[in-house]
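Excluded from the complex is one protein chain; the other protein chains are retained at their positions.
For chain A:
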Amino acid sequence: MTIAWWQILLLTLYAGYQILDELQINSSAGSAVFAGFISGLIMGDLKTGLYIGGMMQLTILGVGTFGGASRIDANSGTVLATAFAVSVGMDPKQAMAAIAVPVAALMIQTDILGRFANTYFAHKIDKDIENFQYKKIERHFLMGAISWSLSRMLPVFLALAFGGGLVSKVVGYLNGDLKWLGDGLSVAGAVLPAVGFAILLRYLPVKKNFAYLILGFVITAILTTIFGNIQTLGTSVMGLDKTLVANFNSLPMLAIALIGLALAYISYKNNTEKEQAPKAPAESAAVNNNSEGEIEDDEL
């Protein structure tokens, strides 16, 4: 199956829109998991899209737009990986490690280009201020949207339109002579979320909140093992006994989040109540801790 022209068009349009969304209204349409959702819909394979988007989301969990530094563009990576995974029939885990990650890293360059282009418009605005040309100030400002969008749309379009042949050749090798590499890419795809978690821990004041890290990990590790074992047990018992009909779901993440929320709420209450009594200049909390060990720059 090849990618139809209308699919290329829609995916390219989304690539242009997602960066604007992330910069502006931030509806989460500019997130990797949403990118997977939408490209899955467009390509007619929601499951693959959601999988790649979900895994990419976890990989870049901590990579926010810190200090305006250019960062890995997981969304364009997800769009391309989903498109090719569906059209060439690639294993989603392999597509994530072999396409989404390298593409996401390469796209940092076009992001930098886009930001440079906007410097030109900023100087135009200086001139407009001198001349009291209010409409032009606004127009030159809004033109920034073009450089932002094109920095994503052009590479995505070119890759979708001309990359298919190359990708199917690579997939042929990964399933044939280079099977070890194909398997390795799948394993890498499974490990990559660890980077996202580690980055996030770098940004959070983890030393001060180490107890919460242990609680979150141990509670979930135990519960996910129990849920997993019950699932395995249930499915095999259902295979033996046809009269047993039940749904064995996996551990819901929302429930875990609520336990965390309760713990955080208790400490918030304690903190604000302590503060009812007038007190000397507030010690600056959490935020300051971020500075230690923070990653200064996300650029390559």
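The criterion applied here is as follows: a contact is a pair of C-beta atoms (placed from the backbone, for glycine too) under 8 Å apart; a residue touches a chain by one contact, two chains touch by 3 or more; residues count from 1.
Following the convention adopted for this analysis, contacts and distances are computed from a predicted model.
Note on the omitted subunit: UniProt lists it as "PTS system, IID component", one of the names in "Amino acid/amide ABC transporter membrane protein 1, HAAT family", "RNA polymerase sigma-70 factor (ECF subfamily)", "Phenazine antibiotic biosynthesis protein" or "PTS system, IID component". Between the chain not shown and the residues A:I42, A:M55 or A:A83, the one that touches is A:M55.
Annotation: of A:L13, A:L215 or A:M238, A:L215 touches the absent chain (contact as defined above).
Residue A:Q24 is the one among A:T2, A:Q24 or A:T232 that touches the chain missing from this view. Although one chain is not displayed, its contacts with chain A can still be listed: residues 20, 23-29, 31-34, 36-37, 46-47, 50-51, 53-55, 57-68, 71-72, 93, 97, 101, 105, 108, 115-119, 121-122, 125-126, 129-130, 132, 134, 137-138, 140-142, 144-145, 148, 180-181, 183-188, 190-195, 197-206, 209-210, 212-222, 224-225, 250-251, 253-254, 256-257, 259-261, 263-265, 267-268, 271-272, 275, 282-287, 290, 293, 295, 297-300.
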